[in-house]
Structure formats: C-alpha cells, structure tokens
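One protein chain is absent from this view; the other protein chains keep their places.
Labels run A and B following the written order; every chain starts at residue 1.
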Amino acid sequence: MVKYVLKRLAASAVTLIIVITIVFILLRQMPIEGYFDNFEKLSEAQINVKLANLGLTKSLPAQIWDFYVRLFHGDVGTSTRYSVGTPVTQLIAQKAPLSIVMGLMSMLISMILGIPLGAAMARSKSGFWDKFGTVFIVIVNAVPAAVYYIFIQMYGTSAMGISMLFDRERLITWILPVVSMSLGGIASNAMWLRRYMLDEINKDYVRLARAKGLSSQKIMMRHVFRNAFVPMVQYLPANILYTICGSIYIESLYSVPGMGGLLVDVINRQDNPMVQALVMLYSAIGIIGLLLGDLLMALIDPRISFVKKEGAR
Amino acid sequence: MNTPFEARKRRVEENIAGAVRRELTKEQEDALFVLADYDETAAEKTGYSNYSYWRSTINAFFHNRMAVFMLIVLALLTGFTFVQPLLPGQYDPNKINNNPVTGIQLQNQSPGLTTVYDVVPDGYRLIGQRLDDDWYAVSNVILTIKARDGFTVTEYLDTWCRIEYKGREGYVKNDFQTKLKLPDDPTAVPYDSKSNFPIQMFETPDDYTNKGDMLYAPADQIREDEDGVVYAVGETTLRTIPSNQPFLFGTNNIGQDLWARVWRGTRTSLWIGFAVAFFEALIGIVIGIIWGYVRALDRLITEVYNVLDNIPNTIILILISYIMRPGIGTLIFAMSLTRWLGMARFIRNQIVIIRDRDYNLASRCLGTASSRIMVRNLLPYLISVIMLRMALAIPGAIGSEVFITYIGLGLSVKTPSLGNLINEGRKLVTSATLRYQLIFPAIILSIVTIAFYIIGNAFADAADPKNHT
Partner (left out) sequence: MSEAILSVRDLNVMFSLRGKKLHAIRDISLDVMRGESLAIVGESGSGKSVLVKTFMGLNDANGWVDSGEIIYEGKKLTDFKTEREWLAIRGGEIAMVLQDPMTSLNPLKTVGTQIIEAIELHRPLRGAASRAEMLSLLKDVGIPEPERRSRQYPHEFSGGMRQRVVIAIAVACRPKLLICDEPTTALDVTIQAQILALIRSLKAKYNLTTIYITHDLGVVANVADRIAVMYAGDIVEIGTCDEVFYDPRHPYTWALLSSLPQLGVKGEDLYAIRGTPPNLFGEIKGDAYAPRNPFALKIDFVKRPPLFDVSPTHKARTWLLDPRSPKIEPPPSVKKLSTEGVKGYDAR
C-alpha cells in the first residue's frame, strides 16, 4: 500500500515537471510583444535590454533552469500587460480564493443533486426519474456549456430580477454562476452512478444477496450503492476538472473576479507570464486531482493494492 | 438451397398445420404412430442460427425512433448547408448590406419572412426617387415641418390630425412625440398649433415609412409624375428593403444577413467537427495499433499518454490556440491533439485483451485464419465503438470551438462559425429585441450537437449484441 502511494506520487511529480517544461518551451514560441506593455514605443536597444533582464536572450535550457530556480523560490515572474509590474503570484493569490470557494460550492451541489439523481435513475429504470435524468444528461452533455450558460444567465437573471453581473456582497448573485458551474458535474455524477449501479445490480453477489432474503431497499443501500460509489470516487477529481473548465467561462461571463476570468483576460491581453503561470497552475490542479482520485480509490477499495495495474490508466 | 429437404419440410409443416387446425380423430392419431423422417439439417435448424451482427445492429438502430428522427434531421440540415448558397436570391454571408438611400448599414434588422411592408391601391400618391432600374425609394411623407413652424389643425382624428401648412393639406401623428399643443376647447377647429419637434407631414393618415426611412417599390409599379411625386400603378407593394428576399434571421450589427451566416457557420462547424472526428479516428487507431502490437514501444507510448492525459484537455486547447495563429487549421489541430488519446487507449486495450480472449482462442484452435478472426470477431466490435467515439467527437469539437471563440482565440468573424455567431450574439443579450442574433445560431447548434449525441449513443446501444433479439 505504502509502496503504491509512493510510486503514484513519484509518477505524478515526474508528470508535473514534464508538463511544466513543455508549457514553458511552447510559450517561448510566442511573439515577444507579450512581455511589454508599450512595445511599439520602444527602440530595439530598449527591447533587447528588457529581454535580457527577463533572461529571454539566453539559451533555452538555461532559461528552463532559471525558471525552475525561480519557481523554487516562489517567483513565477511579473505581469507585463494585465497589471504591469505586479508579481503573478500576488495577482493569483488575490483571485484564487473566490474561485476555490465557488468551485467547492458547485462541486458540493453537483454531488448533492447528482448522486441522488443517478441513484433514482438506476432504481426506476425507464421510469420517470430515468427519463427525466436522461433528458437532462443528454442536454447537458450534448449542448455546449458555452451555450446553455448564456441562456441561464440571460433568462435566470431576468427571472430573478437581478443584474447579470456577479456581486460578491449580494448572495443572490452567487446562485446562478454556482448552479451553472455544477450542471456538468450533476450530469456526470448521475450518469456514472446510474451506469455503475446498473452494472452492480446484474452481478452475482446481488443475486446472492437477494437469495439470502435481503430486501431490495437494503440491497440497494448496502451493496449496490456502496459498491457503485467506489469507482465514482475516481471521478471526483474529474469533477474538479469539470468545475475548472466551467469556471473559466462562467467567471468571465458573470465578471466574477476569480482565476478563470483572469485567464480569459490575460489571454486577450497577451500577457505571456500570466498565461504561462495560469496554464501551469491549471495543469497542476488537473494532475493533483487525478492523483488524489487514485489515492482515494486505494484507500477505500481493498482490491487495489493487490491488483496489478494495466499499462494505461 | 432448394433441396428435396426444403420441400419435405414444407410438406411436414403443412401436414402439421392441417392436423392442428382440426382435432385429430382417433384413427388419424393412430396413423401417426410411425417413425418420422429424421433430418439432420432440420435438427440443426431449430436454434437461433441465422444471426448477422450488422443486420441486427441496423435493425436495432432503426427501432430507435428518436435516433432515426435525429438522423433524418441531421441529414437534412447538413444537406441544406450545401444547398442554401445555391438557392435563388441568397445574400452573401459576409456582404454588409447598406441602406441604398442613406448608405448606412442595415444593422439589426429584425427577422422576417417577407420584405413586404404594405400594399397601396392604384393611383396612391407617394413621394419618391428613383434608385436604379428596378426600384424606387418611396414614402408618403410630403414634408418635414421644422420646429416652431406654425400650422393649422383642421380636424382631430383618433391618432392623426389633419393639418394645413402653407396651403398644403396633410396629416401628422397625434402622439406624444409630436407634442401637439391641444386647444383649450378640443372641438375648436381650425386651431393654430406649434410643435417643438421636427414632425413629418403625411399624404394620408397612414405611415408608409420604415421607421421614418424610405420604403421601396418596384419600378414597374410606379409612375413618375412631377418632381418627387410618384403614383402607384395598380396594387403596389411597398417593401422595407429594395429586394424581394427578406432577411429571414434578420441582420447582425453590421448589416450582414444572419440567415446566410448561420448556414455558412453550421457548415464551418460541421467541417471542423468531421475533421476532428476523422483525425481522432485516424491518429487514435494508428497509435493504438502500434501501442498494442509493438511491445517495445508500449512503455514509451504509455508514458506519453499518461502525461498528456493528466493535463486538462481545455488547457491544452487554450495553450495551442494561444500559441498558434487563429484559424480552422489551428482549431482542428488543437482539438485533435488531445482527442486521439481515448481512442488510442481503447484500441490498444482491445488489441491486448481481445487478442487473447477465449473465443478468439477457440477460433484459432478451430483453424480459422487470423484475418477471418479479425473481420468476423474483432472488427464489428471495434467499428461500433469507433463510430460511437466519432459521433461524440463532433458535438465535442463544436462545443470546444464555441468555448475557444469565447475566450478570444477562435475564428475571426470573416469566417462565420457557430462559435463566433454565438459569441457575437452573446454580446447583445442585454437587449431583448436583439436576442434573435444569439437564439438562431444557438438553436441550430443545439439541434446538431444533440442529434449527433443521440445518434452516437443509439448506435452504440444497437451495436451491443446484448440488445439484439
């Protein structure tokens, strides 16, 4: 077990380093304008001085080395266009808490609503909840989030009689962004739980439990739901990803002053150091999310440390 | 196969059917106590033998009415994106339509099924000017009276007032805009009035203008009399634009025809979707096969897979779109870069697992050639999953395109796509009257993505032998 955890941790660390390095190299291919807030007005000499200051005139391996040394000291550069001269870490630290709070809230909602929905769908196969849930899942999965988010914002705000923009102080303006963000999670929780529960229902041990004289209610609770929930744990981090991807869009749609909206802003202003830091951060969240999922799995499934894993996850 | 056996079988069946129809008499029954012909083929036939995977799959698919309906809708829709530009009288999706009189863009024209504004009877007097060989720009506004010009109201009607101004008779609207000062005694006409605003004096108590602008009449229905005064010849249709072709979906904020843009955009988006699906299948299958068969590369590809799979797809998409120049090629490349992962892993796992699965072992032991194993046993299963993934890749790609466009890395508005149409429409949501610019592309997009999603899933269900009867 300990060995498995250590191996998994090491693998994630290696992946993280590879990903950060690739992102770094890729972003070096960008035009250099992204490092200046007044590129047009500068002479070539001034540009070269600034580039040298930023360490961008060195060879690529040297740049990578510098980057890691600075990263180790908690320095990922300063914003060049979005908020000139401010350290990137400071900007992100300002914006991150709100995103995290909203992300956690919507994850919570997606579990509170998605899990009972999935369970109800599995229990009432081709009954009302199954049909309702299927329509919901088809719409949420098929229609791009970008589209239904707009419609929720458009009709939701007018129905509630509130402004289209987010206001941290007014609790009512939190509802629509958080709910929108959780829709994808609700659908995926419901869909997977339903699928896993139906898989479990057809297994022999459920038949044996029935033959034992256990009521369907108890079979559902003690065996089917519990067992179906175990693989769901692996999707918990996938849910984090859903939330992240949703938040990029939602935050900028409602002007939520969080990280997601920040990413859109800095992309539009071509602020290279900011884009680099945010992309790396999001990748790291993804990698850590998957790691946590695997570790959680190992914790609750007694089989995991015994079963030899397939080459690909 | 029309052997004597068939004939005999039919005879037996007929005998049986005949025998069952009437109750057997004792004698008839006794006569049946003799050995029947034993036919080995008949014995083999009793089971469930005439099973064909593809026929059953297609049957099962066509039993799903929703999926068939969606398939038809999708086929018609896709077909129409190609047919639409060939239809007569279509606007170019990138042409900016201007008002021919003022030269201002025909922006935010409401959607409509016709350009006809109204029909006026023969001999109706209008003020007009010739535009070109085919069209007159007309209205029934005689004059625009300047502010504070005095005029005499000669009669009050419900919403109009008949007035006299410098010896000419005409009508003005009696609404809050004209701000006619009412007389102390409303019955007292004539009444000298002054207005604070420029008001239009109409020929008749009807407003034959397009919100104050000119209307358009076909030249062959107009007789020009004196300077600026024209007459209707026969029933004359007045149109809002000098064309019989309406803006079915209205125009956008720079006067481009939304109808044409939506169909061009649908075509672009479908094209991106199909291309991504194609590359997903192509790259995925090739890498998957190499991954599964070439043991030496297994480790390497697994590591590459793990790295790529660990990064959120959206982030890769954003990064690539950010680095490369915006365009269809970039979008297809950025999406294909991550989508093949799932496909390759699926193919690889299938190759590894199915290769050694019992039934193939059984086939091999029976001496079936490997190629036949591939075609009969592996291929149907693989193809059905590949088709499912491709079907789901299309709505996925369309959705990604919308997302990338939203964050400002998508196609320019010169290349209409559902993504940038929705993004343009989104900017106008605050105005209820302009929401059509978002709703039309959103509806088409939702139909396309839902259709692909449902068809893909229905096909996957149909391809599952568990659902075959």
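Keep in mind that, in the parts below, a contact is a pair of C-beta atoms (placed from the backbone, for glycine too) under 8 Å apart; a residue touches a chain by one contact, two chains touch by 3 or more.
Just so it is clear, the model here is predicted, and its values are computed rather than measured.
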With respect to the chain omitted from the figure, which of A:K7, A:R70, A:R170 or A:R226 is a touching residue? A:R226
Among B:L32, B:L76, B:I254 or B:A432, which residue is in touch with the absent chain? B:L32
Touching residue (missing chain; options A:I172, A:L208, A:M221 or A:L299): A:L208
Omitted-chain footprint on chain A covers residues 203-205, 207-216, 222-223, 226-227, 230, 301-303, 306
On chain B, residues whose C-beta touches the chain left out of the figure: 12, 15-16, 19-20, 24, 29-36, 38, 40, 42-49, 469
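Here is the rule we go by: only the chains that are shown with their structure count from here on.
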Roughly how far is chain A from chain B, going centre to centre by Cα mean, in whole Å? 31
Within the complex, chain B is touched by chain A residues 11-12, 15, 18-19, 22-23, 26-27, 29-30, 138-139, 141-147, 150-151, 153-154, 164, 241, 244-245, 248-249, 252, 263-264, 267-268, 275, 279, 282-283, 285-287, 290, 310-313
Complex interface listing, chain B residues touching chain A: 298-299, 302, 305-307, 309-312, 314-315, 318-320, 322-323, 345, 348-349, 395, 398-400, 402-403, 406-409, 422, 426, 429-430, 435, 438, 442, 445-446, 449-450, 452-454
